[in-house]
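What follows is a short report on a single structure.
As you look at this complex, bear in mind that one protein chain is not there, while each of the others sits in place.
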Amino acid sequence: MKILVCIKQVPDMESRFKPNGSGVWFEETDLAFRMNEYDEYAVEQAVRLKEQLGDAHEVTVLSIGPDRVVEAIKKALAMGCDRGVHVQDPAASLKDPWQIAAIIAAYARDKGFDLIFTGMQSQDRGSAQVGVTVAEDLGLPCTTTLVGFAYDNGTITAKRELEGGVKGVVRVKTPALVTCQLGLNVPRYPTLPNIMKAKKKEIEAIPVGDLLREEARTATASFHPPAKKGGGIVLEGEVGALVDQLVGILKDKTAVLR
Amino acid sequence: MKALLIGEYREGKLLDTTYELCGFAAQLGGESAMLLVGSEGQLPDYGGTLYLADAAACGEYNPDLHKKLILETVARENPDYVVFVHSSYGWDLAPRVAAALKAAQVSEIVALADGGFEVGCCNAKMRRTVKPATSKAVLTIQAGAFPVTRPGGTPRVERLAAEGSGTLEFVGYEPAEAKGVDLTRAEVIVSAGRGVGKKENVPVIAALAKALGGELGASRPVVDAGWVDHSHQVGTTGQTVSPKLYVACGISGAIQHLAGMKKSDFIVAINKDKDAPIGEVADVLVVADVLQFAPALTARLAK
Partner (left out) sequence: MEATREIYWNIGHGVVLPMYCLTLAAFGFLAWGFVKRLQVYRQGKPLNRFDRYDERIGRLLADVFGQVKVARVKDGGIPHAFFFWGFLTLFAGTIIVMFQADFFTPLMHVNLLSGEFYKAYSFVLDCAGLLAILMLAGLFIRRFVVKPAGLEVVDDDYRVHVLLFAILITGFLIEGARMAVTELQQNPELARFSPVGYLAAQLFTGYDTPSIKTAHKVFWWVHFALVLGFFCAIPRTKLRHMVTTAVNSFFAPLEPKGTIATIDLEDESIEQFGAARVTDLTWKDIFDADACTSCKRCQDRCPAYATEKPLSPMKVVKQVGEAAFGAPEANLCEAVTQDVLWSCTTCRACQEICPANIEHVNKIIEMRRNLTLMEGAFPGDEVRTAVGNVEVNGNPFGLAYAARGEWAEGLDVTLMERDSDVDILYFVGCYASFDKRNREVAQNFVKICAAAGVKVGILGKEEKCCGEPVRKLGNEYLYQMTARENIETIKAYGVKRIVTTCPHCFNTLGRDYRDLGLDVPVEHYTTFIGRLLAEERLSLVPDRFDFTYHDSCYLGRYMDIFEAPRTVLAAAGGRLTEMAKSGYESFCCGAGGGRIMAEEKLGSRISVARVGMARETGAPLLVSNCPFCLTMFEDGIKMADCEGELRVRDLAEIVAERLAHANSHRHGQVIHVEECFAEDSAAEDAGYGLVARIGLSQ
């Protein structure tokens, strides 16, 4: 079985974001990067599946972006993926989800992957499109938002997370693509011997130009902080008046009181 | 301008989020039509054209078939936008439709913006303004971002039939587990801190949580003291939460706690100490004794 995991390197969400020179994405200076959380679940599930099936099965991890994304690939390799693919694209942040999906699909098209794992969305862009779009592009069955995964003899039994904690159970035959949600598993912490081994694993570098033939379908006009919520109002005074003031603010600023 | 709204239906019920689509359409202006894979008995209060397929026949979750139905409707209505709620149903289906239409998709719209759409990014810390570059576009709207709007009236129902089985086999639903409290999913959290004084005062906070339709949270000292069960703990050692509204009652704001809740959309802090660190992350800091203020607020909300 050939498994592909698609991962993205994203800034730590604790970071403070400010627009870069282009005005359509964030300035990278002072940001700490890590593997997209949802993709960690994808990597973990892929590695668990390989462990279930045996060493003859191979997990490839792919990431698109500038050289820094190699760090995320290395982490996935340390977690147990067998080989890495780095699609080199210093301008990946300017690509729209459709283009990103097209790059992955172009890479995967003739490789015969039986199963592709992706995160359900990225923490920074948050479009939740890439996984499903790759599947559409490759003509693979796809299900999303997995919080449960079991594989047996060519059939995946997946639990999808629905709103309100309800789960939808779905069966799908490989080849297929699934997108992973928080709660699917607890990603392992790479052990030191595996970190050492990962250093020797192959990371294939492919210039993005070799894979991308598609134009963007959306354009970002601007990247900016949300309009001020009126931050940090301090209310003081008599309790009754405070209650009225607060209720007014909550009605005005939140969708909670209707 | 025309929008095709894709209604939501699950476990035999029309979902209220469907009306948020109407709210969005109202803001967008122009015409709309709706497609629903639902049932005859659960028609929405919607006076426009409703393309209705029978969920019993098509399945509630059968993306291949639902996509086919949508494409068929798009062919008939020729809308500018196909609009979904950004939900487990919408984000699953929208990219399939967009890919088939070779259309742009804009996800999780929180507002309309000049010539495009405002979407959240970077864990809702930032916004982007996105414009589709294709003539048709698929949109998903953030749940809760647009007002629930019931246009009223009886829909003109156009029945759709679908054939084929699709590549996915839907086995069934599994009910939500009754384990503890999953605060990460809560829309409103009202948390008790040491400022509530003693265990006997916790119900005051729980009552406020109930009045706001939310869950009870707690800071670590309160949990450690055994006033509230651990499953309610917010913070790095408890649950990291991001509700729409977070009300911190008598919580001074230890760093572990702040890290666990500061991503909340709107934070209200009720504290006697104006300089408590919670004030740094709060949108509103009510300087008051929580034991006086909380019951007063609860009473007011009950009106």
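As written, the chains take the letters A and B, and residue 1 is the first residue of each chain.
Please note the rule applied: a residue touches a chain if its C-beta (ideal position, glycine included) is under 8 Å from a C-beta of that chain, and two chains touch if they have at least 3 such contacts.
Just so we're clear, the structure is a prediction, and the values are computed from it rather than from any experiment.
Student: Which chains here would be touched by the one that got left out?
Tutor: Counted over the whole complex, the chain not pictured touches A, B.
Student: Of the residues listed, B:Ala26, B:Leu71, B:Ala176 or B:Ala259, which one is in contact with the missing chain?
Tutor: Missing-chain contact among the listed residues: B:Ala259.
Student: For chain A, which residues reach the chain that was dropped from this view?
Tutor: 12, 14-16, 30-34, 186, 188-193, 195-196
Student: Provide the residue numbers of chain B that touch the chain removed from this figure.
Tutor: Answer for chain B: residues 194, 221, 224-225, 236-237, 253, 255-256, 259, 277 touch the chain left out.
Please note the rule applied: only the chains that are shown with their structure count from here on.
Student: Which integer distance in Å separates the CA centroid of chain A from that of chain B?
Tutor: Roughly 20 Å, centre to centre.
Student: Of all residues in chain A, which touch chain B in the complex?
Tutor: 11, 13-14, 17, 24, 26, 96-98, 120-121, 123-129, 131-133, 136-137, 141-145, 157, 159-173, 176, 182, 215-226, 229-236, 239-240, 242-244, 246-247, 249-250, 253-258
Student: Using the touch definition up top, name the residues of chain B that touch chain A in the complex.
Tutor: Those residues of chain B that touch chain A are 10-11, 61, 63-64, 86-89, 91-92, 94-96, 98-100, 102-108, 113, 115-116, 119-134, 140, 143-145, 147-148, 167-177, 182, 184-185, 187-188, 212-214, 244-245, 259, 263, 265-266, 268, 274, 279-280, 282-288, 292-293, 296-297, 300-301.
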